[in-house]
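Some notes on the structure that comes next.
Missing here: one protein chain of the complex. Every other protein chain is in place.
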Amino acid sequence: MIDKTIASAADGVSDIFDGSTVMIGGFGEAGSPIELIHALIDHGASGLTVVNNNTGSGHVGLAALIETGNVRKMICSYPRTANSMVFPDLYRSGKIELELVPQGSLAERIRAGGAGIPAFYTQTSVGTVLSEGKEEREFDGKTFVMERGLKADFALVKCRCADRFGNLLFNKTARNFNPIMCTAANITIAQTEQIVELGGIDPEHVVTPGIFVDRVLLLENPAQESKLVAEGITYP
Amino acid sequence: MIDKTIASAADGVSDIFDGSTVMIGGFGEAGSPIELIHALIDHGASGLTVVNNNTGSGHVGLAALIETGNVRKMICSYPRTANSMVFPDLYRSGKIELELVPQGSLAERIRAGGAGIPAFYTQTSVGTVLSEGKEEREFDGKTFVMERGLKADFALVKCRCADRFGNLLFNKTARNFNPIMCTAANITIAQTEQIVELGGIDPEHVVTPGIFVDRVLLLENPAQESKLVAEGITYP
Amino acid sequence: MNPQGWTREQMAQRAALDIPDGSYVNLGIGIPEMVVQFVPEGREFIYQTENGLLGMGPDPQPGHEDPDLINAGKKPVTAIPGAAFFHHADSFVMIRGGHIDICVLGAMQVSASGDLANWSTGASDAIPAVGGAMDLVAGVKTIFVITQHQTKNGEPKIVEHCTCPLTGKGVVDRIFTNLAVIDVTSEGLAVRDLAPGISFDYVQERTPVSLKLDIKK
Partner (left out) sequence: MNPQGWTREQMAQRAALDIPDGSYVNLGIGIPEMVVQFVPEGREFIYQTENGLLGMGPDPQPGHEDPDLINAGKKPVTAIPGAAFFHHADSFVMIRGGHIDICVLGAMQVSASGDLANWSTGASDAIPAVGGAMDLVAGVKTIFVITQHQTKNGEPKIVEHCTCPLTGKGVVDRIFTNLAVIDVTSEGLAVRDLAPGISFDYVQERTPVSLKLDIKK
């Protein structure tokens, strides 16, 4: 029988190894799997490459993971926001590497990784410093830059509803990078606010089919990052 | 006000010009916009390039369009099925061109066309006659073939439900190529079995957002291709 | 004569006037976000936000903010009837595939040939952050820029060549400043409109690039 539910966040992240590439869903706090990130902090793998649109805020969730010093490199499009201090400080002091990728190229690279596409061409970033060192090529009289597909060892995602097959539904704009990261990771761990019986999700409405999900953790009342930040909470 | 609904199939296809590339949704009869195809036959543009997974069956729908002689070239993955005689006869007599593309490469080429991607690499067809003449390239020790994005002037699609913004829902496996063709065509014409008020489609469930759709035609009881074929019907 | 010309709100309103009915529009952070308040009578625009929503509505009522319903600037928004949610790859299919009609962006600098710099000062200690800006200028059909005509220090923002790192080359179609509306054309910059009480010479004096007066009324 296929049952992807797991008992704890610790179980979910227990095999994340030193040097792993970990995709973490979310756009800002929306769709950020904060409890799974905290479990990863407790688990303590080092030398991680983390893929996320941002770098977290305050001293919880992704920012807290970066603060541990276990993140060697961030791949993201927008590493600073109103309440992000952790990454900027580490970056300025040369303690963390940054691969800056336009947001759409980041999304498409992740999708390509999941789709078996090692490289594709895009007009985005042509003629800018972000295309430097990348192969440029003409198609039909226009210039494009080659971007590589991006894969991960693990993906941590947050969703609204799941079943034991790993089918997932998301909530509004908290969907963002989560579904494509599920496709690009070797092992995907999803935290969900609800688990329903098989058939409880209409097959017409499934956003992430279960084939892309390995572990499902029920977390009925996930923390809200901005509230933790406003309360001045730090993790651990 | 945005209102993409149109009054007739003839209105939908009236600007399809000689030499157009037309993507036609469907996999076999499932999701095939048979009434729009018949309107295109009546309209009568010549020298068309048609993109579809198959070549139709009997003497109705896509097969009837091919039978008119107005299709110069088919781009498809599987041009023969149980009841397809029209295409094989024309092909053997050299009266129609065929670009045979593996089904997944066809789907990905259409998506790429809609996504602004002029080319991508895939392992599919490497080492076979279908990669002959295509650029091959190594990534990470494996060989890939370059495939080009595919765009169209028009797409004809069939769906189950729509609203005046052009948001679309499909029915089961009749979804198939329809959503990606909506993204890859300059003008997309959708026939739908139902039109609902704005908000009648849950924004979490939208399959094709209206931005990809230009015209919506209500056709409450579309014909079923296999029934027409069984009844020996020919069009026109 | 008001030497400041249009206010921020008026600049946003002026830009909205140039958006055709039925357009699909993406709004950048800052003054462009205000455009949403100024849909001209009788028109309907559909706003896309690149974090996964087509059909972005007005700001939520206080107390009705939803942390899972935000825009690209991570501010709470609403969804109109007929909206759609989707993931990031699908969102950028819309943007990079040429499906968005108009994008309204802020600017650090715009060049005479339509180059845009709006993501990085290039300062060595800055944390580089690009977001979706490069995707938008590469993929959207028409790029509007809303910007003060000069910096707070009186430096020009419309320049012969950008000195800040580029977001895209030759991408800007129309510039809305506090003083004027200026088109980037193959024959150079053309002033299409002037703020009330602002003269062409006044604008030209504050612009280190030759302008042409070509108001089509």
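Think of it as A, B and C in the order they're written, each chain with its own count starting at 1.
Here is the rule we use: a residue touches a chain if its C-beta (ideal position, glycine included) is under 8 Å from a C-beta of that chain, and two chains touch if they have at least 3 such contacts.
The structure presented is a predicted model; accordingly, all values stated were derived computationally and were not measured.
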Point to revise | Neighbouring shown chains of the undisplayed chain, as defined at the top | key: A, B
Exercise for review: Touching the absent chain in the whole complex: find that residue among B:Thr5, B:Asn70, B:Gln194 or B:Ser226.
Suggested key: B:Ser226
Point to revise | Among B:Ile16, B:Ile75, B:Ala174 or B:Ala190, residue touching the chain not depicted | key: B:Ala174
Review point. Residues of chain A in contact with the chain that isn't shown?
Key: 1-2, 111, 113-117, 163-165, 167, 183, 197-199, 201, 203-204, 206, 209-212
Practice item. With the missing chain put back, which residues of chain B would touch it? List them for me. Key: 27-31, 53, 77-81, 87-88, 91-92, 98, 100-108, 110-111, 122-130, 170-180, 207, 224, 226
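Please note the rule applied: only the chains that are shown with their structure count from here on.
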Review point. Using direct touches as single steps, what is the fewest number of steps from chain A over to chain B?
Key: 1
Revision key, fill the gap. Residues of chain A that touch at least two other chains are 108, 122-123, 170, 172, 207
**Study point:** Set of chain C residues in contact with two or more other chains
**Key:** 53, 79, 85-86, 92, 96, 138-139
